[in-house]
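A single protein chain has been omitted; all remaining protein chains appear in their positions.
To keep things simple, chains are lettered A, B and C as they appear, and every chain counts its residues starting from 1.
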Amino acid sequence: MDFHNKKLVIGLIGAGRIGNVHYKNLRRMSDVQLKTICDIRFDDSWKEKYPDVSNFTTNYQEVLSDPNIKAVLICVPTDLHPQMIKDAALAGKDIFCEKPVGFNNKDIIDAFKTVTDQAVKFQVGFNRRFDKSFMRIVDCRNEGKIGRPQILKITSRDPEPPSYDYVAHSGGIFMDMTIHDFDMARFISGNEVKSVFVSGNILIDDKISKYNDIDTAIINLKFSNGMLGVIDNSRQAVYGYDQRIELFGSNGVALAGNVPESELTYASSNGTTRDNPEYFFLQRYNEAYFNELRSFFGAVQGKHKVVCTFTDGIKAIRLAEAAKKSYNTGTTVEVRDIYSY
Amino acid sequence: MDFHNKKLVIGLIGAGRIGNVHYKNLRRMSDVQLKTICDIRFDDSWKEKYPDVSNFTTNYQEVLSDPNIKAVLICVPTDLHPQMIKDAALAGKDIFCEKPVGFNNKDIIDAFKTVTDQAVKFQVGFNRRFDKSFMRIVDCRNEGKIGRPQILKITSRDPEPPSYDYVAHSGGIFMDMTIHDFDMARFISGNEVKSVFVSGNILIDDKISKYNDIDTAIINLKFSNGMLGVIDNSRQAVYGYDQRIELFGSNGVALAGNVPESELTYASSNGTTRDNPEYFFLQRYNEAYFNELRSFFGAVQGKHKVVCTFTDGIKAIRLAEAAKKSYNTGTTVEVRDIYSY
Amino acid sequence: MDFHNKKLVIGLIGAGRIGNVHYKNLRRMSDVQLKTICDIRFDDSWKEKYPDVSNFTTNYQEVLSDPNIKAVLICVPTDLHPQMIKDAALAGKDIFCEKPVGFNNKDIIDAFKTVTDQAVKFQVGFNRRFDKSFMRIVDCRNEGKIGRPQILKITSRDPEPPSYDYVAHSGGIFMDMTIHDFDMARFISGNEVKSVFVSGNILIDDKISKYNDIDTAIINLKFSNGMLGVIDNSRQAVYGYDQRIELFGSNGVALAGNVPESELTYASSNGTTRDNPEYFFLQRYNEAYFNELRSFFGAVQGKHKVVCTFTDGIKAIRLAEAAKKSYNTGTTVEVRDIYSY
Partner (left out) sequence: MDFHNKKLVIGLIGAGRIGNVHYKNLRRMSDVQLKTICDIRFDDSWKEKYPDVSNFTTNYQEVLSDPNIKAVLICVPTDLHPQMIKDAALAGKDIFCEKPVGFNNKDIIDAFKTVTDQAVKFQVGFNRRFDKSFMRIVDCRNEGKIGRPQILKITSRDPEPPSYDYVAHSGGIFMDMTIHDFDMARFISGNEVKSVFVSGNILIDDKISKYNDIDTAIINLKFSNGMLGVIDNSRQAVYGYDQRIELFGSNGVALAGNVPESELTYASSNGTTRDNPEYFFLQRYNEAYFNELRSFFGAVQGKHKVVCTFTDGIKAIRLAEAAKKSYNTGTTVEVRDIYSY
């Protein structure tokens, strides 16, 4: 195999928190070359910070016009996603884009059409699909170990609320946080969500009401195959990032638990104590982030299909919109009533 | 202490499955004397089966007219509960009655009034309140370890569906099965449920539709203090009786897990296996049944208040009725809109 | 079945701590009648304490001469065991006797011969053989799930040291505490121990040296089939009674863990905490004590053989003696070099 002869040359657009997560994982791949980083905050100190990167730019068109670059990772704020996706697709680049694919429906559909027309590969950054334990639930389902799926339960709680600033631009809890759970609901069940019913409240921090948002929610799901689902969300679990999924069916149940910080157990007269779950997504999903890039590059190299498509990105947004509408109206919302594409 | 001088003398009305559970636990109590068993199915062979019981009868009035009997356990079919409660109260007996306290609202309220007027002690048989692990969640809440409660989750799945015959007279899944979970919702949270929203379906056995019942449900709860809750029910968990409760709040989370059949772990090249949860309620809640009687007798002897009152019995029924209405209408039902007493 | 027609009539000799454990379990059996209690401390208040017992005596010969009594439970101090066993056997009673069967070898052999000659049934009180989790290890072995057994590990730690008074008459740690583990070594492995090597020390309480005893030990075992074993003992585990067994072989490993006080898990910013193991033997082995009596009565009624024989009782004593010798000499002791019977 001449795998190493032809390194896959890529560009990174946006080197903020998540961009740097990807950068670190790229360093573990000897068959991929990150040639160019584009970020409007670039200054000369970055040359030392990213010693194996040849080019830096503040203009993403420079990345897109580089004929050696085959694929780009788009890690900029959400509102910039659709335009950049469109431009990258027109430049013939394969695209990995962080979630959500956008805020504005018209722009998203526009970008989607361009990607489809240009026939470039496109993967959206739902990293949890690449978590080892969650993938094992899907394995169980595919192997018939669940039988007929009947109940899906997703627990998804952050260790601490984001800043008010972040909340202001996040699109709300359903678009920012639950969107991952909506994608998981589809991925784990292998089914489409038909309708959504939401109970929500502000139980952690009243100030969040200023941003027209909530911090605690329970979301009921009905699926096209008749099965039922429920997601519970909280912005603050003081014991760490709580990320559990359970798929129950006629042949058995598969549960993915949290990953503890270590395998230590300590017992004294005060009880038997274990470590809490890994604190947040950078810890818990570090290998999932690595795996999602490997999967993207595998698709770029034609080894397999894209696992997590533009359509997946859009469907999760539709579910977030349905959830918002359900919360606002207090009624069940049929997903087909959210404008379709 | 002259504890043993004065044995508490009681009667048992109804010696079916649950009556026999209580009988076995009574044999473990040296300070209680089961003097009389009343059951319409009595025949002479019972004298050998219950060797330490002096009297048998097929007429419950004989039990009630015995001046030596201080308290009765009512373990007959639900439709007989209200009349028997009323008669027992009028006879001045303290009463332990299995759940639900009745089917017909008028009769229930009648019985409740008599119990109140006669000032006899009354406990309803919500055995799960006396489960060691569930009690520990309440301890955590009372000790401030949960902080402000935010989310309550109850998983309640039977290992196998009841017979069609049973289903036909059960009052439906909410009245028969979820009623325990509704009582748990109030007990664990220490709060009243304000509204209920139900998603349900038939996913296990289509024949149950003949009985106008379902076998799988997710029930959303809103509580008077703003917290949210969710119950999931299934009539068939092939791995055994699945009974888990989780109370999440600002200071932490308490989870009561299932009790495995043993503490064995076996690891081979096929994986690492543990025993399933104890198979059904007779196994899982055996000690809880013992504890609930101890608690009732403690209340009869004036040592403490009744833990699980007539009002608790009525409130759980109201929640079951609200759930049924929500399932039928597809909307959120305010519990206050169910006729109150 | 005329099971209930003929209650099994028994007598209890010695109503101290362990005698009362058996008494409580006897109350749960409707097919056994405890007719007589013999204890030198008897006074009239006992009639109320044991309301279902007809006779009391301070002379055990009264029990033995009662033709209605088929079997006796001997729960007196160890030094009295051999004579009482002998007398009971001569009186034709089936015998359950607490461990160890005696201190003095000649007396033990004498008693053993009488039991054999009289052909009465005899069970020694190694209660751990009847623990659900430990029995499951044996099931695994019998089902071939272990394959060729290679390593046996027994962890056996008490929550707190006994009183000095107890230590003075206990026969030392190996005879008093490890004796259970030696029986487990034989029971779990299904093999005889060939040789013993002991490391021991006083690490908890120096005063124990006055009694020529130790409080911490690691005991190596070699078995007749070549497999290896190790027991570790401590007189003080502050987190509760630590009773774990592990059998490892060519096909897999079976581990019996501790039984937690409840199935609660509590997670906060300070970690994730579970309950400690059940505190001591009265809690942990309560059901095992019940099961061992059921097994004895089953053997008395001819339903099956005695599970835990006089020979088992003697072999465990031989291993305790070998351990003592190994500790004193610092060398490996062959069990065959301990005088045999």
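In this text, a contact is a pair of C-beta atoms (placed from the backbone, for glycine too) under 8 Å apart; a residue touches a chain by one contact, two chains touch by 3 or more.
Note that the coordinates shown come from a computational prediction; the quantities given were computed from them, not determined experimentally.
Undergrad: Of the residues C:142, C:224 or C:331, I need the one that contacts the missing chain.
TA: Of all options in C:142, C:224 or C:331, contact with the hidden chain holds for C:331.
Undergrad: Please identify which residue in A:88, A:101, A:204 or A:254 touches the non-displayed chain.
TA: A:254
Undergrad: For the chain that's not shown, point to the residue among A:132, A:148 or A:210 touching it.
TA: Only one of A:132, A:148 or A:210 touches the chain omitted from view, namely A:132.
Undergrad: One chain is left out of this view; which of C:20, C:199 or C:301 touches it in the full complex?
TA: Answering carefully, the residue with contact to the hidden chain is C:199.
Undergrad: Pick out the residues on chain C that sit against the missing chain.
TA: Residues of chain C in contact with the hidden chain: 148, 150-151, 153, 155, 157, 197, 199-201, 203-204, 216-218, 220, 222, 226-230, 232, 234, 236-239, 242, 248, 250-253, 330-332.
Undergrad: Using the document's contact rule, name the residues of chain A that touch the chain not shown here.
TA: These residues of chain A touch the chain that is not shown: 4-5, 7, 24, 27-28, 30, 48-52, 132-133, 136-137, 140, 145, 251-259, 261-269, 275.
Undergrad: What residue numbers in chain B mark contact with the hidden partner chain?
TA: Against the left-out chain, chain B lists 238-240, 260, 267-277.
Throughout what follows, only the chains that are shown with their structure count from here on.
Undergrad: Touch graph of the chains shown: is it line, ring, star, complete or other?
TA: Its topology is that of a complete graph.
Undergrad: Taking each chain's centre as the mean of its Cα atoms, which chain lies farthest from chain B?
TA: Ranked by distance of C-alpha centres from chain B, the top chain is A.
Undergrad: With centres defined as the mean C-alpha position, give me the chain A-chain C separation in Å.
TA: A distance of 58 Å separates the two centres.
Undergrad: What's the distance between the Cα centroids of chain B and chain C, rounded to whole Å?
TA: 38
Undergrad: Send over the residues of chain A in touch with two or more other chains.
TA: Chain A, residues with two or more chain partners: 238-239.
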